[in-house]
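The complex is shown incomplete by one protein chain, all other protein chains being positioned as in the whole.
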Amino acid sequence: MMPLLAVKDLVVEFDLGRGALRAVNEASLDVLPGEIMAIVGESGSGKTTLAFSIFNLVPPPGQIVGGEIFFDDIEVLSLGPEELRKYRWKEVAMVFQAAQNVMNPVIRIAEQMIDTAQAHGKTAKGEVLERAAELLRMVRLEPSQVLRAYPHELSGGMRQRVIIALSLLLEPKMLILDEPTTALDVVTQAYILDILIDIRDRLGLTMMLLTHDMSIVAKVADRVGVMYAGRIMEVGNVGDIFYDAKHPYTMGLINAAPSLIGDVASKKPIPGSPPDLLNPPIGCPFHPRCAYATDRCREERPELEKIGDGRLIACHNWWLIQGGEDG
Amino acid sequence: MLVILRRIGIALFTIFVIVSLTFFLVRKTPGDVLQTWAMDLVTAYGMTYEDALAMVKSWYGYEADQPLFQQYISYISGLLKGDLGQSFIYKVSVNEVLIKALPWTVFVISISLLLSFGIGVLLGMAMAWKRKSVLNPLVTAYASFTGATPDYITALILLIIFAVNLRLFPLKGAYDATITPGFTWPFIKSVLMHAALPISAYTFEHAAGWALAMKGSAVGVLGEDYIMAARARGLKERRIMISYMGRNAILPLVTSLAISVGGMVGGSTLIETIFSYPGIGWFFGEALVKRDFGLMQGLFLFLAASIIFANLAADILYSVLDPRIKLEG
Partner (left out) sequence: MAETSFSIELRRFLHRTIYEPFRIVTRDRRAFAGLIILLIFLLMATIGPEVVPLDMRSNFVERFKPPSWEHPLGTDYGGRDVLAMIIHGSRDVLSVAFLAALFTSIIAVAFGMIAGLKGGLVDVILSLAINAVLSIPSFPVMLILGSVFKITNALTFGLVLSIWSWGTLARAVRSQVLSLKEREFIEAARTLGLGTFHIVFRELLPNVMPYMAINFVDTMRGAIGASVGLMFLGLVPFSATNWGMMLNFAVRQAGAIYLPQATFYVLSPMVAIMLLELGGVFFAHGLDELLNPRLRS
């Protein structure tokens, strides 16, 4: 199957004056149509930068300095400003975190919807508002109440749902969701996830879900990509990743997540701290924290290799390691 | 609602305090001012000193032999009826002076405010939007220059260059005295020509300040998430610049508007004097120099009251414009 989104060897650097910080370090990724692909990684792993790159919207002082991004058959990074503008939101849209201030504080929700639609040539206000109302109902919000409100008048959970509705306005082919449930209480989290699955089933949307919360991944994802220090370390379907993780980092992530059953004390955090992206270690970026590191790991950086259908791993010693969940 | 009423109450109280202070201040004038004035009359008109002194005294006390407190009461009750007092040198009520002079000052200051704010805000937006352009260092340099020099110096320079040397603009008055007022083109043209230099003086002085303020605010707004999100949504750059950056960046400047009106009105005395423009400031200046305490007091009260209410209006306006703000007591 042809991937809907193909990222190849993407490199994004931030010029900090005292050096260049590599937020994304030759990352490659495929997202297939109709699936929910979760990208997991700690803060600073580069997930959000990767997401912004798909819009070619990396904020300065960041810059995309290498690699290619193919969406459908569009070469995203070579689009001119006007084409880029039309591509954004129409082909792929983003669901931001509600905690962020992503809506204009002095404009009502209805007008933000109309804004978005009119920027893409749909000028009939009535139609836009009808569609907006429909979408708001889909996310289980009451249009008459929400449309005339200002962003600050809505609760966090309501804002998140408005952001979801806004993202669907132009019927994009893919949604990127950046930590859609962080900063929400557990009950609301479940609610939002429910809505997301509902949308996917009804509209057949492809979704790329960025998160560090493994429990969400278990609930909604079809496939999982694991990101560390700006690189993709492992890719596989959700069952494989959870029960048969091959990369030491992935194993660490799964072991670190507490569950309702089992002993919390047996959960182990990953030792060490995330790498300095200004001066990344030579070789595999994970080797300073890896229990299985060998000399080769310290000198030679492993590339992503395909070890099965849709199964990729970037590790020198993966076949030597006992995989699977501990305890 | 309650909060607004409370604010109005504080404003009125402040005005009351000013009124009382000026009243007692003026009445308690050290005698030597009166004596100097009387001496002026003696030399100018050849009166006897006693006559001159009596005349001077009669001019500014209501009845100088009445106890001070009684004078105060009659003054306050007069105020409440709208009587702002009498001018000694012009022999008319302060209200009449106001009616003649206020329109000119309002005319000049409102146009100056509109121009300087408008130009400043547009410049500021451009400066924030395109940080690297040559506009930035130019305007910043210009701003530090005009910010440092007092406004009357800018006015003087304009007067000397454009009125005296180049003879492009007239030297004094609100309009050419030979033209009868009316809605005729010659009159309107004359008015505009006479107002051009005072308006330019204000605008040159203040526009750059607005530009810098707007730039600072806009730069802050540009760092916000909703600007980035707006771009992700594919909105046109112009729409983002105006409705997303502009509308949010201008909000803090609205309160500064009121303060700047205060500054402009405060400076109007010197500027109108320099251009001999017969607005409130010019009359205030005349009253000051000629020691016309009645006019001085009345005009000052008017000025202070309008500024205080302008500040109040700005606060209320701000809370209306920014849906996030609820007016606080």
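Chains: A and B, in written order; residue numbering restarts at 1 for each.
The rule we apply is simple: a contact is a pair of C-beta atoms (placed from the backbone, for glycine too) under 8 Å apart; a residue touches a chain by one contact, two chains touch by 3 or more.
What you see is a predicted model, and the numbers here were worked out from it, not measured in a lab.
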Neighbouring shown chains of the undisplayed chain, as defined at the top: B
Sole contact to the chain not displayed, among B:Ile73, B:Val92 or B:Val164: B:Val164
Per the touch definition above, residue among B:Gly78, B:Gly220 or B:Gly263 touching the missing chain: B:Gly263
Where the missing chain touches chain B, by residue: 10, 13-14, 17-18, 22, 25-26, 29-30, 32-33, 36, 144-145, 147-150, 152-153, 156-157, 159-160, 164-165, 262-263, 265-267, 269-270, 273-274, 284-285, 287-289, 291, 293, 296, 300, 303-304, 307-308, 311
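Quick note on the criterion: only the chains that are shown with their structure count from here on.
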Centre-to-centre distance between chain B and chain A (centres being mean Cα positions), rounded to whole Å: 56
Residues of chain B touching chain A in the complex: 224-226, 228-236, 239, 243-244, 247-248, 251, 321-324
Contacting residues of chain A [partner chain B, same complex]: 55, 57, 59, 85-90, 93-94, 96, 100-107, 115-116, 119-120, 150, 152-153, 166
